[in-house]
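So that we are looking at the same thing, I have put the structure below in structure tokens.
In this view, the complex is presented without one of its protein chains, the others remaining in place.
Note that the chains are named A and B in the order they appear, and that numbering of residues resets to 1 at the start of each chain.
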Amino acid sequence: MNAIVAEFPLLAVTLIKIVVLLFVVLTTLAYLTWFERKVVAHIQTRWGPYRVGPHGLLQPLADGLKFLFKEDPAPAGAERFVYYLAPFLAMTLALTTFAVIPFGPQDIRIFGQRTPLGITDLNIGLLILFAITSLGVYGVALAGWSSNSKYPLLGGLRSSAQMFSYELALTLSVVGVLLMAGSFSLREIIQAQQGRFWGVLPRWNIIAGPFPQIIGFFCYFVAAVAETNRAPFDLPEAESELVAGFHTEYASFKFAMFFMGEYANMITVSCLATIMFFGGWISPFPPAHAWAWTAFLPTALFAGLGLYLFFDGLRYETLLGRIVLPLLGAALCSLAVFFVLHPGANAFVQGPFWFLLKVFLFLFLYVWARGTLPRLRYDQLMAIGWKLLLPLSLANVLLTSLLLAWRQK
Amino acid sequence: MPLTSECLILSAILFGLGVVAFVFKRNLITIFMAIELMLNAVNLAFVAFSRVWGKMDGQVFVFFVIVVAAAEAAVGLAIIILIARNRQSLNVERVDFLKL
Partner (left out) sequence: MTVQNILFFVFAALVVAGAVSLILQRHPIHCALSLIVVMVSLAGLYLLLGAEFVAAVQIIVYAGAIMVLFVFVIMLLNAGEEERTNLSRLAHAAGVPLALALTAVLGVILTKAARLGGVKPLPPTPTHTLAMFLFRDYVFPFELTSFLILVAILGAVVLAQRER
């Protein structure tokens, strides 16, 4: 292995990182569906999946097996090539966006090569992200059209019209962040948010600079929720409306690909929101000596979770739960102990921990919005996109650039 | 050595293919797409020359070509929609109002 890596260092290291990241992202996708079902269920005072494995933890596996073994019909008269291309396009584009997201500040060593934590860092990383997002419209439009059926066609046209209407507001809402950071590269956007106000408050873009980007964040998040076709903007694909919208005629694995593409887009949007507005991997606590205890917050979180799982698992109803849950709890506790004993590992895990925690909070916000808010009608949806978000984001750009120019004088 | 000469030959080939598509296809929308192909070939030539001479004027001009192509596509497709409504066909041989 070392010989191969020495021969083609960049290629081999990047391939290893891609494989690891794909594995992590696909597992996260699967358990994001579990998380969503549990949270929405608890919002609706019911339990969600709890039979398949302890606390329903094997439900994503069961769903995956179901998708693999289900019958795979294609509608008569459907345009073959485009019909099979559309879900492939949707999923591939959604997964490609993870290539430019940075996960932590420090470099890691893979088989002797130093490499940053994240697959790559482009000069125009943010633009490439928007480029891939704008290509995502094709997955939806082509799926709707190639199904040779009226509900998918209408749902596909509506959904893609919604997607590229909100793309404008999405792209404009981040221009304030770009003006303040001075670069399209995601790492540099995070590095421009270093420093503290009065030694304590982090200089995140949402409270920093000449103009705190609160309007920008609001426009960005609302536009992103609409862009990913999630509630409350999911009229084109809701079950009680146009049957199921553009993916009506898709079954089993192709539907699973659309599903995965949608959740991958959700994760990408959450990652971008933390990077651009909430400082990415920058911890909310200052690195001063009086705050050094905050370095043990990841440890405390893992230890707390591990102990809860351990003691709750011992009292679980099924035998499998009584074995698996305490084992998981013990694994988390030993991870916490490992971080206490190895300060190097603890320092390394700080950046990714805060990044992933913020991403998790945004994903929770997504699921919370789905469980709580009613659906918007299509004309209300388009009116918000064009008449509210676009002028708001333009006003944000104007104010940010005015204040920046005035400060530079 | 950047591959500018090869890119210029590719640009010429693309332009030729665009001309062939423009002349030989019958569907109005496909002919319009052939025009976009020719514009893309010209964009490639601009970017290649910008690389050769190290100036950014070529890329600025590509920016303007893309914007003008967008405006032209919008209006052109609106006209095509009108023609399709009037003649109930997208075949360019049916749009022969000015024939003697």
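By definition in this document, contacts are C-beta pairs under 8 Å (C-beta built on N, C-alpha and C of every residue); 3 or more make two chains touch, one makes a residue touch a chain.
Every value quoted in this text rests on a predicted model; they were computed, and no experiment measured them.
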{"item": "Among A:134, A:191, A:252 or A:346, residue touching the chain not depicted", "value": "A:134"}
{"item": "For subunit B, residues in touch with the removed chain", "value": "1-21, 23-27, 29-30, 32-34, 36-37, 40, 43-45, 47-57, 59-60, 62-64, 66-75, 77-82, 84, 90-91, 93"}
{"item": "Footprint left on subunit A by the chain that the document does not show", "value": "79, 81-82, 85, 122-124, 127-128, 130-132, 134-135, 137-138, 141-142, 145, 153, 157, 160, 164, 171, 184"}
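Methods note: only the chains that are shown with their structure count from here on.
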{"item": "Length of the line joining the C-alpha centres of subunit A and subunit B, rounded to whole Å", "value": "37"}
